[in-house]
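The complex appears here minus one protein chain, its other protein chains still in place.
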Amino acid sequence: MSRHDWILLAGMMMAAALAFTLLHWWGTASQTEGLVLHVAAPAQTAAAGTENEVLEGLDGIRLEETTAAALEGMSMTRLEAAGEERYWQIQGAQGTLVLHFEPGRGIEILKAHCPDQVCVRTGFIQKAGQSIVCVPNEVIVSLQTPYKNTEKEDVDAILQ
Amino acid sequence: MPSFNDHGRIPARKLVLLALMVALSMGLHAVENMIPFLFPMPGIKLGLANIITVICLYLFQRREVLIMVVLRVILVGLIAGNFLTPGFWISGSGALISFLSMAAACRFPKFSSVGVSLVGAAAHNIGQLMMVSLLMGSKAVFYYLPWLLAWAVPMGLLTGFSAKAAIKALRNTGLDDTIEP
Partner (left out) sequence: MGTMVSIEVHADPKADKAPTQNQLKEAVLASFDRMERVSAQTDRYEASGAADVQKVAAAAGTGRWTTVGDDLFYLTDQVQKRGNLLVDPTLGPLIDVWDIARETGTLPDPAAVAAALARTGMDKMALNHEVPAEAAGGQSPNGGGIMLTEAGMSLDLGAVAKGYAVEKAWESLQASGLPIYGIINAGGNIKTLGQKPDGTMWKIGITDPTDKTRCMGNLLMLQGEAVATSGDYQKYFESEGIRYHHLLEPSTGYPGMENHAVLVVAANGFDTDYYSTLLFLLPSEEALNLAETLPEIETIIVSRDNKIYVSSGLKSRIEWTYQGGFTLVTP
């Protein structure tokens, strides 16, 4: 390795360290408090006939069949406050995905019909900016700090 | 057109070597897919196929390497059955951006093949991430950027040293003499 390789290596490690620091600082500012769920999925496609495959091992679980649009903007604070586990089934590009919320742990993709299962193995997310991506299904689940109600400055008063 | 003969054709020997390199990179890609995931994040792969790209950058002309990379991406896409799906575009953009940055890094003789590989690994990850973000219309995935940058370091070192050893071995065989124009 040449001297310049070493400089490059050090530079990359510093960039990564800096990015981690920024992320840590930003991500831990709030846990689930005040966060909302952001779910992006392809436009509703017909069920791919793979449901049985996906739903294996989910006996006794109350699945809520829903859409990404319905989950969009769901308040994590509200989910935590309700304090119960939730399971939502949504449609991806290749088949069904099962999202799982567990109080205190966050959101995960529990099951997904995709070859690599990267999304399932990502596990729980619970901080601002974290996301789970399922590339084959074209689904992104992430936690975001809500767009501050821009109307808030407009209102004359807030009814508490 | 130093790499082409008077008839505008690539010499047969070189063509064979290029084809071999494409086949090798596809083979490495397949091997990589057989290794269970290491990190559950989009775009985090070993990037073994990059070894071939680095080797080729030192042995062939840049445009030939480009052809090789594009061929590899398309053929892998066809074989894996994800041709023109999001997965294809993501790995394709990673490979292409990685190639472009490595080709640029090659021009600075101060970087050895290891340095070039490091640049390539980082660019590969960033390129994939950009494509994921673009395809899904969400910036959320950039959360993974620090991990991808960090992962690019060992990944770049691995491909860099592998490529270095391979280039040295190839030079020792004198094979490369026959392919230089």
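General remarks:
Letters A and B mark the chains as written, and numbering starts fresh at 1 in each.
Everything that follows uses one rule, which is that a contact is a pair of C-beta atoms (placed from the backbone, for glycine too) under 8 Å apart; a residue touches a chain by one contact, two chains touch by 3 or more.
Keep in mind that what you see is a predicted model, and the values were worked out from it rather than measured.
Considering the complete complex, the chain that is not shown touches A. In the full complex, chain A makes contact with the omitted chain through residues 34, 36, 73-75, 77-79, 81-84, 146, 149, 151-152, 154-160.
Throughout what follows, only the chains that are shown with their structure count from here on.
Between the Cα centres of chain A and chain B there is a gap of 31 Å.
The touching residues of chain B, counted against chain A in their complex, run 37, 40-42, 82, 85-87, 90, 108, 110-112, 114-115, 118-119, 122, 132, 135-138, 140-141, 143-146, 149-150, 152-153, 156-157, 160. Residues 1-5, 8-9, 12-13, 15-17, 19-20, 22-23, 27, 38, 40, 93, 116-123, 129-131, 133, 135-136, 138, 140, 142, 144 of chain A are the ones that touch chain B when the two sit in their complex.
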